[in-house]
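All protein chains of the complex are present and in place, except for one that has been dropped.
In order of appearance the chains are A and B, and numbering begins at 1 in each one.
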Amino acid sequence: MSGAITRRTVLAGGTASLLAAPWVARADANTLRIGMQSILSGPIALLGTSSRNALMMEQDRINAAGGFLGRPIEFIFRDSKGQPQEAARVARELVNSSGCELLVNAEASSGAFAIQEVMRDLGSVVCIHTNSETSSLTADPKLRAATAFRVARQGVHDAVAGSTYLADYAKAKKLNKWATCSPDYAYGRDTTAQYLQFLKQFNPDIEVVSDAWPKLGQPDFTEVITKLLQAKPQALLTLLYAGDLSAFVNQGNIYALFSQMTVAAPNVDYPVMAAIKNLPAGIHSATRYLETFPDTPANKEWGQAYLKRWNERPTTWSWQNTVAMQFYEAAIKKANTLEAKALSAALTGLKINSAFGADGTITMRDDHTTINYAIGWGQTTPKEPFLVDIRPVDWGKIVEIEMEWKKQLKYI
Amino acid sequence: MRSSRALRDVAIAAIALIVVLAIPLLHRSPAFEDFIIRLSAMALFATSLNLLVGNTGMVSFGHGMFYGLGAYAFALTMQMTELSLPVAAALAILITTAAAFCVGAICVRLGTDYFAFITLAMQMLFYSIIISWQTLTGGDQGLRGGIPRREIFGFELASQLHLYQFCAIVAVLGLLALRHVSASPFGQTLRMIRDNENRASFLGIVLWRARLGAFTIAGAFAGLGGVLAALFVSGAYPELADWPNSGQAIFAVMLGGINSFLGPVLGAMILLALNDVVTRFTEYQGLVLGIVILAFALGLRRGVLDFLKFAFPGRSR
Partner (left out) sequence: MDLGALGACFTTPACVVTQATSGLIVGMLLFLVAGGLALIFGVLKIVNFAHGTFYMLGGYVTYTVLNATDSYTLAVLSGVLAMALFGVLFERVLISRVYGSNVLMQLLICYAVVLIFDDLVKIVWGPEFHAMGMPAAFQVPPLFIAGGVVPPFYAVLIGIAALIAIVLGLGLATTRFGKTVRAAAINPQMVSALGVNTTLLFAIVFAIGGGLAGLAGALAAPVRSLSPGMGFSILIESFIVTVIGGMGSIAGALVSALLIGMVRGFGTIGFPKFTDGLIYIVMIAILLLRPQGLFGRRS
């Protein structure tokens, strides 16, 4: 009897110390640890993996140039699997236990909001959100956090840019009957609503004859495709992306959907273009990342370097994370410290040179979000460079309309 | 006899609470504190589920519905009204209890096999309502902006230490209450129904009433767990009410031991600790977790505490 208790106690003690091990923080004073968390598994794993790839390249570049404040940087990568409570836990663990002094949050929107609350509570490290496109993260003053910034494209910017291009195209080709097909979740609903609002503002002749809302990750789009076809629209706007867009294209093809209407799909990333074997030509899309836009040597060089190293092409998430590091680099040099308040002050309003800027620069505004990144719209072709006839957007107009939209939502 | 067991339960609870509260005084480890906070929520969730699964033989695949409802009701009340935290928490639990009563009234009529499916369907319906009702719940983005006014009886819950202490106290008290239910004559009735419902029925027990009672109580405590979960993330997210989360509770129960009161707590501990540890070392957590679960399931064939009771039979509980 007593023997059993001893065995049990030993087992319990051993297990406890084994489990206790991760909670005792490890220290390595000189290396500057930067925490990065994202979705590295599941259907949108591409978001996380392409972000991570870009950050690895930045780590090498920055360390070769001496690191931050003379210290080499090291990324700690974590997968939150897209679960907000796991995202919150991971953010706290990176800061509190893994000794990270800076954060790059490459989560999608719901994870970003969860981490925003962690940042609000902690207040001790700076965090740059990448990849999250939902405007309210920084536009809504109630949601903004003092030490959290966003380096990413924004839904409302893309909506204005896209609507301007599409409204013009619709006017030229007299495409007045539109349909929409977007994933049924906040990003899909809100961004589609924004597109439609601005489309009708720029071209009042446009009317929406049908809308379809497949679920994110829905395998079978058949009933959605036939519903759209029936309404006989002249043009379709779809915000589907990644695997969903690929499935939709493949399923649409067997219904000959693409020959019956003009299709605008803003989210055609390189990997989507490469993966879809029968990609129809003439789909209107935005430059998520394109090696040939901006048409500068710096951009091309980076795109080629990425391709060479990872054997796949960069995504929009890749450049966003790269720019995040460029902002950290510039701000840390300016503030000469990692202390949260000072670094945040340095980041606010900061303008940097970047190969991904519309005119070679990108600015971090006072409301903690970036503007002036390159956005262009063009049409797809099955071969390199995959998107042609690209027209750049007018950032002055974007900012002006964004201001009106913010007033409308009482953010300012 | 009964009072000595009750006394022993209270003593164990008190000792556990003292130990847990003492640890931060000796060594601060934020990861450990986050672990205990999340464990508090999940322990209540899993143990309340076991009131149904282990005690009454009612397999519910939809228990996460009440966990999520507790979280959302609490977070929404805090964000939309000026009520203080204890009042909002009590209201959230009241709402969850009422919901459990209504859902239970619909579901307990069904035989055990179909009970699992209809509870799952109810949960999936609830989840799709959360996702669709974007104006109220924020849809898939959850309730954003944080939970304001996080103070209760001098605890400042925005501070990790205070949240740790608060969650530990709530969890221990909640588990003690569940233990009281489980050990009471009502709990014994439930186990009798689990073992032989015909015999129970012949003894004059109204089956559906007992089952409804168990379902309602289980839902209430799951809601309490949800309140703690909401405090941890300072908001509420639909993942809390999604069926994989129900699955997590079932796995906690199975891993820890379906026939032991503390089994679900141990199972929750194992799952959370595995998650926290494995994510630090590899991105292939599924692979590691799957192998560990197979080892447990095939090796032990039953939950850990059940296995220990089986391998080292000693005191009868």
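Convention: a contact is a pair of C-beta atoms (placed from the backbone, for glycine too) under 8 Å apart; a residue touches a chain by one contact, two chains touch by 3 or more.
Computed from a prediction, not measured in an experiment: that's the story for all the values here.
A.B. asks: I'm checking contacts with the chain that's been left out. Which of A:Ala170, A:Val224, A:Ile371 or A:Ile390 qualifies?
C.D. replies: Considering the complete complex, A:Val224 is the one touching the chain left out.
A.B. asks: In the full complex, which of B:Phe117, B:Phe186 or B:Phe307 touches the chain missing from this view?
C.D. replies: Reading the full complex, the residue touching the unseen chain is B:Phe117.
A.B. asks: Of B:Ala16, B:Ala177, B:Met192 or B:Leu289, which one is in contact with the hidden chain?
C.D. replies: B:Leu289
A.B. asks: At which residues does chain A meet the chain that is not included here?
C.D. replies: Given the touch definition above, chain A has residues 40-43, 45-46, 48-49, 184, 189, 211-213, 215, 217-220, 222-227, 229-230, 242-244, 246-247, 250-251, 253-256, 271, 275-278, 312 touching the missing chain.
A.B. asks: Name, in rising order, the residues on chain B that touch the hidden chain in the full complex.
C.D. replies: 53, 59, 106, 110-111, 113-114, 117-118, 121-122, 124-125, 128-129, 132, 243, 247, 250-251, 253-255, 258, 284-287, 289-291, 293-294, 297-298, 301-302
Criterion: only the chains that are shown with their structure count from here on.
A.B. asks: Where the centres are mean C-alpha positions, what is the separation of chain A from chain B, in Å?
C.D. replies: Computed value for the inter-centroid distance: 35 Å.
A.B. asks: Which positions of chain B touch chain A when the two form their complex?
C.D. replies: Interface residues on chain B, with respect to chain A: 29-32, 34-35, 38, 131, 134, 138-142, 144-146, 158, 229, 232-235, 237, 239-240, 273, 275-277, 279-280, 283, 285-286, 308, 312, 314.
A.B. asks: Touching chain B in the complex: which residues of chain A?
C.D. replies: 1, 4, 7-8, 19-25, 40-41, 77-79, 83-86, 88-90, 92-93, 96-98, 109-110, 113-114, 116-118, 120-121, 134, 136, 142-143, 184-186, 189
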